[in-house]
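In this view, the complex is presented without one of its protein chains, the others remaining in place.
We call the chains A, B, C and D, going by the order they appear; numbering starts again at 1 in every chain.
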Amino acid sequence: MAQRMSLDQIGVGAGKKGRLHRILFRHGLSNGTAIFLPYDQGLEHGPRDFFANPAASDPRYIIKLALEGGFNGIAIQIGLAEKFYWDFAGEVPLILKLNGKTEIPSDAEALSPLHASVADAVRLGADAVGYTLYVGTPAQEADFAQLRQVRADAHAFGMPLVVWAYPRGAAIDAKGGKDSFYAVDYAARTASELGADVVKVNFPHPDKRMGVAAAYDAEFSTQQAVDAVVRSANRTLVLISGGERAGDDAMLEKARQSMEAGATGLIFGRNVWQRDHDESLRFVARLRDILAKYPSA
Amino acid sequence: MAQRMSLDQIGVGAGKKGRLHRILFRHGLSNGTAIFLPYDQGLEHGPRDFFANPAASDPRYIIKLALEGGFNGIAIQIGLAEKFYWDFAGEVPLILKLNGKTEIPSDAEALSPLHASVADAVRLGADAVGYTLYVGTPAQEADFAQLRQVRADAHAFGMPLVVWAYPRGAAIDAKGGKDSFYAVDYAARTASELGADVVKVNFPHPDKRMGVAAAYDAEFSTQQAVDAVVRSANRTLVLISGGERAGDDAMLEKARQSMEAGATGLIFGRNVWQRDHDESLRFVARLRDILAKYPSA
Amino acid sequence: MAQRMSLDQIGVGAGKKGRLHRILFRHGLSNGTAIFLPYDQGLEHGPRDFFANPAASDPRYIIKLALEGGFNGIAIQIGLAEKFYWDFAGEVPLILKLNGKTEIPSDAEALSPLHASVADAVRLGADAVGYTLYVGTPAQEADFAQLRQVRADAHAFGMPLVVWAYPRGAAIDAKGGKDSFYAVDYAARTASELGADVVKVNFPHPDKRMGVAAAYDAEFSTQQAVDAVVRSANRTLVLISGGERAGDDAMLEKARQSMEAGATGLIFGRNVWQRDHDESLRFVARLRDILAKYPSA
Amino acid sequence: MAQRMSLDQIGVGAGKKGRLHRILFRHGLSNGTAIFLPYDQGLEHGPRDFFANPAASDPRYIIKLALEGGFNGIAIQIGLAEKFYWDFAGEVPLILKLNGKTEIPSDAEALSPLHASVADAVRLGADAVGYTLYVGTPAQEADFAQLRQVRADAHAFGMPLVVWAYPRGAAIDAKGGKDSFYAVDYAARTASELGADVVKVNFPHPDKRMGVAAAYDAEFSTQQAVDAVVRSANRTLVLISGGERAGDDAMLEKARQSMEAGATGLIFGRNVWQRDHDESLRFVARLRDILAKYPSA
Partner (left out) sequence: MAQRMSLDQIGVGAGKKGRLHRILFRHGLSNGTAIFLPYDQGLEHGPRDFFANPAASDPRYIIKLALEGGFNGIAIQIGLAEKFYWDFAGEVPLILKLNGKTEIPSDAEALSPLHASVADAVRLGADAVGYTLYVGTPAQEADFAQLRQVRADAHAFGMPLVVWAYPRGAAIDAKGGKDSFYAVDYAARTASELGADVVKVNFPHPDKRMGVAAAYDAEFSTQQAVDAVVRSANRTLVLISGGERAGDDAMLEKARQSMEAGATGLIFGRNVWQRDHDESLRFVARLRDILAKYPSA
């Protein structure tokens, strides 16, 4: 089992360290691990994601679920944060998601435009900001320019920066796709090189080998792949994402392998709230059982 | 019947709340509902929209009509606001429309460029600003960047932000079109996620199902559709638009269903002023009769 | 005969009103009408326009002609204003043209880039600024962004804004062309909606009906067309342009119809200076005779 | 023989006038004429231009040559100015070239990007700045925007602005090419209209008539052509460029015709330094002999 990063090692100042400490040691299991509830799908996919459980359409329901489930934070966009977070301020940490997009136009030159600022996050009492970086997109010039400003502002305000590192765009599709070990590994490293404090990646698929860089065109177990991804992120804390809803046992095994690899935690959205309320809490309890086995100093 | 949002719930500060209160409780029926008169068609469509009733070409005629008809506000562009609003200042609320475009070039990558600022609105004594967001356009990067600045300025000045949330662009055309339930529902949610205080949408058409997301490819009544749209807007106040002139009874039924769904009000332009003066007032009276049945606390 | 706008009605503050008063009542016929001499063709078309009368190549010749002919103002670009206007400062009003382009590259996505600022105009003692807006161009996003800044600066400095409203671009070519009644009418309205104090349009051609909006595909006299254009401009003062050199009697009839429609004046360049000096003055005298018949309060 | 412009006539303030006076009356022949040495070819063409005389690869050799040859100024880019000019500061005027590009990518949409500022020129003790304007390029929007800022800064700092007015781009190639009388004449006028104090043009070729504007499709002598070009520049001082190395007698005849037309001087680079040191000085002496015949008041 890999060593999880300690907050003393990662080169952050007092503001970022204090906020990360609050997230990791004052919420959730308070053991240095984390589970986050992302709720940006209303923008990213539209209301269609809520048809499976219409109650999930209501942001108030979701924030309350995060509280009941003992999450370490909720990740939402500026509009919902303004309208709903005041009700729960201080009870569950807010990760203000700063960019996002609809899924309607083509993803070939994907870019997730900013719609809020780090200053908005400070004003709303957030404990971190989130930024989606489309690794490998032809629009990387604009993407890096946006991220540079967010990184600089986050540094100035002592606000932890969580990067959603998503391989995306026409070239990625031609080189193994967005979930390949190659793509996820590259994405984790890119976030680290560009200054993320925390990186969110999808679970890597070492079997997606069509078109990947030669080094990745070999047999790797999923454990080997996720180990490598966490290593590539080096001193950037890693969150593994649940992605689309899938079978519970498979999801839990991925969660276990991720923590075994040294990830700091999980970020599960649709797998949690695309089911009935009590079932959601039962599934979260199983995720927490896993996290409880990987306490951090 | 759904519950209409109260101004205490929606997370706005004193400036926005005071201005919304003025619009909703000091003008029109003063019962928390609203009917707005939009008059941006001279730019959006050109003078051709005034051939049906040449008097409507004169902005003074229109503002006076808003006053006579007991509207809660008039939505116009900067040029007309500068030249005509001073005459009626204080008598009817001004929603300064901040962006707009001509219909001449192609709409495939629709973007509505800014031509005025929130500071202009403050200077002119406006009670809200309007912004057209083309949901789903390939130009969403530029659109979000514009909206981000408008949202930040509106927050800084305590100025309510009304978003015209219009599905538009080549991808929308291929996925059910701009009036489909799918597109309107996504648009309402997008405006809410990005920080609109009020959202204007077109009435949804659940029968337009060609190419829509799978969840929307089923039988829905128009009442079910408009209920869902208002739910998707959550704490963003909803205005339903009249669109192109159509039969009165059909329009009134849409208005009734909208209010039943929990919308805050209506925004009717061509359906009002593309007819003779007295007939316009008679039609508005029928709309007011509907609003009177849905008072808000 | 339509009523000409009075400066009391158009919603401008002291700076703009004072400068417009100076142009309309202290120069030219001093009767509230105006005739301007535009001299931007050296940039817009190149020196080829001066082959008909080589003396016209010299900006000093032209400014002197404006003085001799009793013009209400001369419209030139920053370079010529810097080099030549100091000689005649105060004697004839300066309209500093802020944007322009060469005719060499394609006009399909026409945009006229800025090359001077409103502050330059203030520094040079100008009484107005000029901006070319290409109505209907695919580049309308950049065009509106430029105009927004110019409008804001003109407001801040109390400087009247004259918009050259020119239909242009591939879509206009496909919808009746740049001189059609449809295009000119839309252009006049657009300038008014976007905040022009004065709009310069070409004389409308109601017979150009191929591809225009349905409302314009009918029989209109030229008088009806120019009446409609002036109405579309509402409280924006209208100047009708002479365009390419044409037969004198036809030009004078257009001038008469324009004034009859309620235009404030004329803007004639090549029709004036593409002939011998004395002949130029004789032609201007005939234009002044027309203006003298339409005094404004 | 045409009259050369006097510095009293051209509308410049004390800073620009003083610096131009220093260039024209305190260096070179000190008679109001000028010969400049341009040395931007290392960037524009790459080191290939130095193979004919490898010594010319060394910027120190070139600046010394300018001194020995009695030039009125040396035009170089920021990098060479920083590294080499301090050695000769005050001995020969510096024209800091503010933009430039490599010849490697296509010229179809030519734009010469800025790499230095007018403030850099002030700091380095330059007496003028140089800007390359690609007249007729499809990128004219970006080009005019760059030039506008340079012009404004040059005005603010009293720094003379020398515009390299080069017809370029796909449309120019289709309309007679970059050296045609039509293109050069248009370029000279454009620089003047946009605010150049001095314009550098290539010698016009009236025989290149394929595709030019109709007025230029006639018989003109080279003297007539260069006369017209100087006239088109009006109060902008004209420098005629040597261009690629060519036969000496032909070059000298062009120089003579240029001065006869009223040009202020010459700008000769490769024709000077693409030969042996002493031969360079002999050729410059012959150019100076011509300039000596055209003193200015």
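The rule we apply is simple: a contact is a pair of C-beta atoms (placed from the backbone, for glycine too) under 8 Å apart; a residue touches a chain by one contact, two chains touch by 3 or more.
Since the model is a prediction, treat every value here as computed from it, not as a measurement.
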Absent-chain contact - pick from D:F36, D:F71, D:F84 or D:F283: D:F84
Listed residues A:I23, A:L43 or A:A228, member touching the removed chain: A:A228
Given A:D87, A:E193, A:D207 or A:D289, the one touching the chain that is not displayed: A:E193
Option from A:T137, A:T222 or A:S280 whose C-beta touches the chain left out: A:T137
Subunit D residues that touch the omitted chain in the full complex: 40, 42-43, 46-48, 51, 57-59, 77-80, 82-86, 100-102, 104-106, 111, 113-117, 120, 142
Positions on subunit A contacted by the hidden chain, ascending: 10-12, 135-138, 140-141, 143-145, 147-148, 151-152, 167, 169-172, 175, 182, 185-186, 189-196, 213-216, 228, 231-232, 234-236
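Here is the rule we use: only the chains that are shown with their structure count from here on.
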Most remote chain, CA-based centroid, reference being subunit C: A
Where subunit C and subunit D are represented by their mean Cα positions, the distance between them in whole Å: 35
Centroid distance [mean C-alpha coordinates] between subunit D and subunit A, Å: 57
Two or more partner chains touched - positions in subunit C: none
Touch-based graph of the chains, sorted into line, ring, star, complete or other: line
